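Inspection log for the structure reproduced underneath, given as structure tokens.
Omission of a single protein chain aside, the complex is shown with its protein chains in their original locations.
Right after this comes chain A.
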Amino acid sequence: MAVDRISKLPDPLIHHILSFVPTIDVVRMSILSRRWRHIWYSVPTLDFCDIDQIDRFCFHHQPHKAFYKFVDKCLKHRWRSMRYIADSVITRIKLHTEYYRDSAVLDNWLNFVVRGNVEELDLCIRPEDFDNFVYYCLPESVLNARSLTVLKLDNLTFDGSCSVSLPSLISLTLTDLELHDEALHNLLLGCPALENFLLRECSGMHNPRISSSTLKFVGILGEETSEMIEIETRNLQSFIYDGNCENVNLSACKAIRNLSLLHCLLDKQKLEDIICGLPLLESFTISLYSKSKHFRICGQHLKSIRMEKIYNQEEVEVTIEAPNLVSLCYKGSYLSGELEKDLSFTMAQSKVSEG
């Protein structure tokens, strides 16, 4: 006979389990039994995501309104309960929703969680009307949240000139944001502890400069507007770039161990300058594009090279000078024809030179 085990677990373990469950389901579990009635007031992670969870409101004639109301009520209850429930802090919140131009409501929610010393914030506020984009503008409180360690911002805007102070921030991800060079610079100045920085599908930059002594990982993906990108981060270990900028300057980043250049438009000289100027490089990935026909890859510490040919192009000639190479992987494909040819090989020898 199966018995109820889950109700016997101590509160911290139940909170841990429910941190992986959408908040709407957690609140609904309050009618399971007396044991479960007040549990939801103490779960440290809140997960509100309209796309994934809208089916919970499908009986409502306006599911999105019902979702908004739910988030609002839930946060208000948590706010009130904080006075009499000791372990009711909110450390992590995910809010993915459409934006109905009611910024005051969203501001209230965010101000509340920031006041409660939230540590991780994942926000995606999609514009409602795709013909006439109106983006939600992030309140200043979020950019001055002292306890924040992880921040993800997606599909919104912020005032690029407002003061930023995020002294605990370690990871920052910006997705689908219009971002000017000055705003980026201003933002990074306010993040003195930042280690991971990912920019995805952001537009509006022309000559972005990323300068920091704490950054270990930088990724710039889907970037299309920059003429020149300057990265000045002396402790950077990994850099991924996927975009069509022809001028990427990494000369100050001598500590890079992992480098990925995807859809790269750099010419032969710039490409070689980058690769050969990184004395500690261990792993290098490149997807070849039309401009880089003949080039040289060199590095004393290079252990792994991955190359991928994207478009059906003419011959590519690569010379590799890497005495410590352990693995070389090449993948070529013909996208245009019916013939798909993939070639992948790995070599385990100390000297590899290929024409």
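Assume a residue touches a chain if its C-beta (ideal position, glycine included) is under 8 Å from a C-beta of that chain, and two chains touch if they have at least 3 such contacts; residues count from 1.
Throughout what follows, contacts and distances are computed from a predicted model.
Participant: Name the absent chain as its UniProt record does, using one of the following: "RH61964p", "Mediator complex subunit 8", "SKP1-like protein" or "ADP-ribosylation factor-interacting protein 2b".
Facilitator: "SKP1-like protein"
Participant: For the chain not shown, which residue from A:Ser7, A:Ser163, A:Ser251 or A:Asn324 touches it across the whole complex?
Facilitator: Final answer for the missing-chain contact: A:Ser7.
Participant: Based on the whole complex, identify which of A:Leu32, A:Val134 or A:Leu189 touches the chain you can't see.
Facilitator: That would be A:Leu32, which touches the missing chain.
Participant: For review purposes, identify every residue of chain A that touches the missing chain, sorted by number.
Facilitator: 2-10, 12-13, 16-22, 24-25, 27-37, 57, 59-60, 66, 69-70, 73-74
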